[in-house]
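In this view, the complex is presented without one of its protein chains, the others remaining in place.
Moving on to chain A:
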Amino acid sequence: SPMVTGTSVLGLKFSGGVMLAADTVGSFGSLARFRGISRLLKVNDSTVLGASGDLADFQHLRQLLEQMVIDEELLGDGHSYSPRALHSWLTRVLYNRRSKINPLWNTVLIAGVYGGESFLGYVDMLGVAYEAPSLATGFGAYLAQPLLRAELERDRDRLPTREEARELLERCLKVLYYRDARSFNRYEVATVTEKGVELEGPLTLEANWDIAHVV
């Protein structure tokens, strides 16, 4: 059962790459206990991973992944794990743990750019896995996913630009901050493009409480 947990992670494809966003809090039940945790992990130069759920299990996953990346670098054959390969591996790991009735209590988003193609995938603690142009875990699935999808469906011929995507993710994070009792207004954003991975943060959201005057 989860102890210290992270809430939603958001993911969105844009023209040029993929972006992930998550807040930086680790909640101990309803207590916002650790307010400076990074839930986004750069796996290699083409992939990032964002985790929600139990953070001790996320640390365990992080150690496994780091070891895998080191082993791969030692091979020195010029190949690195593609985001799709990592997604597949993670699905197997999480499904197997679930089948032993000892799950890693995490829901994970994997984002990356490999061979010119951008990838965004979801895996949860049951081993359920899928890909989509926009994804969200936890509360985000209810609050942010509709907003992300609306933006993508507005103009089916093109993906949003990087700036549009960034703005949209921030808007979603703000909505989540307003309505998710386990969220926080400090967050990080990871952007993956052909050029590599950029991790920005921690940034702070400005909340607008003007509507309070109407009440």
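The criterion applied here is as follows: a residue touches a chain if its C-beta (ideal position, glycine included) is under 8 Å from a C-beta of that chain, and two chains touch if they have at least 3 such contacts; residues count from 1.
We adopt the following convention: contacts and distances are computed from a predicted model.
A.B. asks: Using the UniProt record as the reference, specify the protein name of the hidden chain from among "Methylosome subunit pICln", "proteasome endopeptidase complex", "NADH-ubiquinone oxidoreductase chain 5" or "Myotubularin-related protein 9".
C.D. replies: "proteasome endopeptidase complex"
A.B. asks: For the chain not shown, which residue from A:A56, A:A132 or A:V175 touches it across the whole complex?
C.D. replies: A:A56
A.B. asks: Of the residues A:V4, A:A21, A:L65 or A:V197, which one touches the chain left out of the display?
C.D. replies: A:V4
A.B. asks: Write the list of chain A residues that the hidden chain touches.
C.D. replies: Residues touching the hidden chain, for chain A, are 1-4, 26, 28, 31, 33-34, 37, 54-56, 59-60.
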